[in-house]
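With one protein chain held back, the other chains of the complex are shown just where they sit.
Naming follows writing order (A, B, C, D and E), and every chain is counted from residue 1.
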Amino acid sequence: MPIRIRDVSPNISPALREGKLAHRREVAGPGVDLDVVSLRRGPISLEATIEALQAGPGIIERVAEAEAEGLDGVFIDCFVDPALRPSREAANIPVMGAGLGAMLLAMAVGDKFSIITVKNALPGTREMVRAYCFQERVASIRAVEFSAFELYRNERPVMDRIAEIAQRAIEEDGADTIVLGCTAMSKLARSITQRLGVPVIDPAGAGLKLLTALIELGISQSKRAYPNPPDRLAQMKETGLPTAEEARQAEPA
Amino acid sequence: MPIRIRDVSPNISPALREGKLAHRREVAGPGVDLDVVSLRRGPISLEATIEALQAGPGIIERVAEAEAEGLDGVFIDCFVDPALRPSREAANIPVMGAGLGAMLLAMAVGDKFSIITVKNALPGTREMVRAYCFQERVASIRAVEFSAFELYRNERPVMDRIAEIAQRAIEEDGADTIVLGCTAMSKLARSITQRLGVPVIDPAGAGLKLLTALIELGISQSKRAYPNPPDRLAQMKETGLPTAEEARQAEPA
Amino acid sequence: MPIRIRDVSPNISPALREGKLAHRREVAGPGVDLDVVSLRRGPISLEATIEALQAGPGIIERVAEAEAEGLDGVFIDCFVDPALRPSREAANIPVMGAGLGAMLLAMAVGDKFSIITVKNALPGTREMVRAYCFQERVASIRAVEFSAFELYRNERPVMDRIAEIAQRAIEEDGADTIVLGCTAMSKLARSITQRLGVPVIDPAGAGLKLLTALIELGISQSKRAYPNPPDRLAQMKETGLPTAEEARQAEPA
Amino acid sequence: MPIRIRDVSPNISPALREGKLAHRREVAGPGVDLDVVSLRRGPISLEATIEALQAGPGIIERVAEAEAEGLDGVFIDCFVDPALRPSREAANIPVMGAGLGAMLLAMAVGDKFSIITVKNALPGTREMVRAYCFQERVASIRAVEFSAFELYRNERPVMDRIAEIAQRAIEEDGADTIVLGCTAMSKLARSITQRLGVPVIDPAGAGLKLLTALIELGISQSKRAYPNPPDRLAQMKETGLPTAEEARQAEPA
Amino acid sequence: MPIRIRDVSPNISPALREGKLAHRREVAGPGVDLDVVSLRRGPISLEATIEALQAGPGIIERVAEAEAEGLDGVFIDCFVDPALRPSREAANIPVMGAGLGAMLLAMAVGDKFSIITVKNALPGTREMVRAYCFQERVASIRAVEFSAFELYRNERPVMDRIAEIAQRAIEEDGADTIVLGCTAMSKLARSITQRLGVPVIDPAGAGLKLLTALIELGISQSKRAYPNPPDRLAQMKETGLPTAEEARQAEPA
Partner (left out) sequence: MPIRIRDVSPNISPALREGKLAHRREVAGPGVDLDVVSLRRGPISLEATIEALQAGPGIIERVAEAEAEGLDGVFIDCFVDPALRPSREAANIPVMGAGLGAMLLAMAVGDKFSIITVKNALPGTREMVRAYCFQERVASIRAVEFSAFELYRNERPVMDRIAEIAQRAIEEDGADTIVLGCTAMSKLARSITQRLGVPVIDPAGAGLKLLTALIELGISQSKRAYPNPPDRLAQMKETGLPTAEEARQAEPA
């Protein structure tokens, strides 16, 4: 029986979802039954932290659905790991993010990695690195000028530019490994690896492989690190503070 | 002309907002014209990271309103600094969080501080400390068993319990300063300071004072650290990827 | 065509190799053609750093053989990652260690992990954690009193003792995830996970899964981080310093 | 009743004190009764660590006077925080330094700050950053070639040069916030903020604002971190070691 | 020709100096011509940071004399390294401190050390460890209740108490090496080493040996890290700011 994984593309754009479909299935491999879904509500693209915030409720919804359907795990298909912590708190099945997965895999093959991301994702990426305590293994974080939209449209100039920036990270910043810091870049990883001669991490591939590994090993996020959220309605009944009207409004948006 | 600050209580419960009103105005002082608002949509209480996510869009809305009304600054009145980064990216007026403010003030008066928070806020608090790179100055993070609701209802047992846990942090973990890790505890700071004989940081007071200081000094968050978010509609027109239907849906939820 | 991996049990004891065989094949899964080999020369068991040193030449030999035979990757089946760096420098196919793999996977599911190892492996484990810069994510390193030999003989008392020590790491040291710090403990991971209610990382499983992921993604260790060793014979000819006699002796021991 | 703060200019030069007077009062604001005093003995200017040492006894004297007069707090008006720790140990009223205050405020508005100081203050500044454990938030420490004297004499070239160096810190070192690393530069902060478009921290303003905040919140330095010094005369009587002659000599120099 | 070292006992108490004399000469060994001097002005004993400040000018004076006399190096005989940085800036001959020397030697023989000091020296010791960036190698800092005076008077109970505290540091804090955190404890190092079975570092011995090593190797403190202080009188003439009267007062106190 194959492993069943849902890949959540955390935006509402069908074009971005479609652009991922073939690559994600190929990367996941024949033993994984993978579907890719967009959000019902959220941003058009997810790069800035305000878009991560806008995507939050829609991601949680998709994670809850996946768990209710009995799937084995959920992959949040975006490098900045939007809503990863609350998703892991809400769910018991493993939830994995592309940023976390890519950085772990980079530390599996090198000493110092550089992240090549899009400009809008820089601040969220810097904070994420610090929140994971991976700073000592990061050589630099650099950005290309494209938006995630453009990454899907004109592959060759995009790849050339990423390779050029990555080369600078290697020569000037001392990187020995490159992490592509946007899942819209995932498809380019193999080509750039060959061109640069250092491992270039595909963040979607890294996240999917690590999620598959967790499922096969029978482990999920620690409930001591990611405890289930409190039952507010029960608490309200006990302490009585908010009004009933508020309780109604407070149902998950 | 007084400084005008909006204090955003990031939940929908009027009782929680009302419980803050008098203390916040007293702490802000006579030179500050402070109002306290709840969210129009969001969680009943904000402790867990999933509630921070639910509160996100409502907080951004309140921050945007404050800027549009010409206010001088916004204070997000919750220790886990929900939506602080995206709010700072969206706004040009200074936005301050209670957690950031309290930890900075703790480092102004001591070497090692312990955070006393509520159990639901533990995971978010731990991640926040790492994201700010303050680990070396943290002695420990400990929790009381109460929820934020209970903190408002029965002050005496709550204060006794916080003081007891704080005393353990001092004796067993080496803390020389205590940070109250929930703005619902703010009112207790002065009494506990006297009881314990070490500085006990009121997170709402700390955040409001730091925000006032920024406004008086004429500085705001760095737009290099918190850049304004991208204009997606313009990008869409240029690259054309999502359909018009999606663009409509993509207006801020 | 299945992935072909060689699992190197870095000691000369057939009993230890045999104890691993079934578990490793089960963990590797049907898509991996896995064989497990001992060393031709080396220590009886590998726990202390002097045994890691004794095992070094024998490990390098096994890695070179695997590469010459066209295998896809090599797994060094010992938590202290003996000879991992020189093996990676010598080979172009990916080489993975159990310690590195287990710690990466622990950081994929929790915030703070504790390592439960055998007493003889404590010093090497502590140094390894520092060499990987993972200290901030480690809650503690604790040891059981057994040697690796004993781990294979009497599973129940061993498991009881590991679970007891792990429980202490969770309660006293704040661990939310447990890493079994000896591959001889691997088989116990699933049972202890169930008993403790937190993820317990099987180091052999973690290493094998990460190695498989690298192979499937088409990446190997970075040659900028793990450069191929110098060609001494060529250097000798150029500079002429050592005598011919020395050159003869200098062939790999 | 206004807050009463003494600003200690830790040198003996009236010209340096006078140059601070107007700016400090303006920054402190109408609610603060601020006076600025020089030292009775000490260095002509305080930049190098040997000058910090020479200023030490004179600073302690000024802090003790302020406490005896019933003032609410003392601000040591120099970026390298000379005698800050012993002053805090000696006094019970809050004592604040410009360096500590400026760095805390920089972390309130940005991710990475660069310090622009004078050449003589570089070594002390580097050590101070490490002693506060703020390294991970520092992008760089750079110096202008001027001495503190020159900073007071020719504002325009000084400001141009500081802005130029700061611009390099932003572009080459990744700073998003600038800290002026000498209180003689304080007056220039607002102009340079406008010129560079990133927050530029006035260290005197930052320190005074944080001190005011502490006073208004009713907290002071932790006596667990800054314990009162021992009573040597009492100890001498008990143990009898030094002679009476020594006791006489031992009165504070 | 023997190496000539001056040992500066940074207080004015002849009894404390005399208590050091025999031990320091024995430790320095036959190849070193060592004299021990007290200060002409300063504190009776140096434990608290305010006493370090009081000792500053007297230490600088002793260092300058030693250099003027053509000595080879100066050892500041106190664990908290009082005036070490300004002394190194003022002098070109090597100046060494007991705290720096002891911690370096501890890292030469173990992984994690604990410092056993006197209560008054705790805050200065904690700050010193951070300023040197040695935190990751420190297991704990603990204090005995004695003052430095008492350490000289009743060796047996003092030694018993130090050994007891050190034993706790080993068992409870994971220390594998003990650093005696007060040079008044130096004489006890060998006995306690034997009693505890772990290396116990004599801070005076460590500092003297490292200083001797520097002299024998022909190196001194880096003038890039410890630049010579500025010539204020020359600067004054150029910029003219302070009055002549101030210049007179400004001669080294």
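Note that in this section contacts are C-beta pairs under 8 Å (C-beta built on N, C-alpha and C of every residue); 3 or more make two chains touch, one makes a residue touch a chain.
This is a predicted model, so every value here is computed, not measured.
Visitor: Using the definition of touch stated at the top, determine which of C:Leu34, C:Ala66 or C:Ala90 touches the missing chain.
Guide: Hidden-chain contact among the options goes to C:Ala90.
Visitor: Which of these, E:Leu53, E:Leu100 or E:Cys182, touches the one chain of the complex that we don't see?
Guide: Considering all chains, including the one not shown, the answer is E:Leu100.
Visitor: I need the residue numbers on chain C that touch the omitted chain, in ascending order.
Guide: Interface residues of chain C facing the absent chain: 12-16, 41-45, 47-54, 56-57, 60, 83, 85-86, 89-90, 120, 122-124, 127, 130-133, 147, 149-150, 152-153, 225-227, 229-230, 232, 235-236, 239, 241-243, 246-247, 249-250, 252-253.
Visitor: Contact with the hidden chain only, please: which chain E residues?
Guide: 27, 29, 31, 94, 96, 100-101, 104-105, 107-112, 132-133, 136-137, 170, 175-177, 189-190, 193, 197-202, 205-206, 209-210, 212-214, 216-225
The rule we apply is simple: only the chains that are shown with their structure count from here on.
Visitor: Would you mind reporting the rotation angle for the C-alpha fit of chain A onto chain B, rounded to the nearest 5 degrees?
Guide: Between chain A and chain B the superposing rotation measures out at 180 degrees.
Visitor: Can you pull out the residues of chain A that are in contact with at least two other chains?
Guide: 123, 127, 130, 132-133, 225
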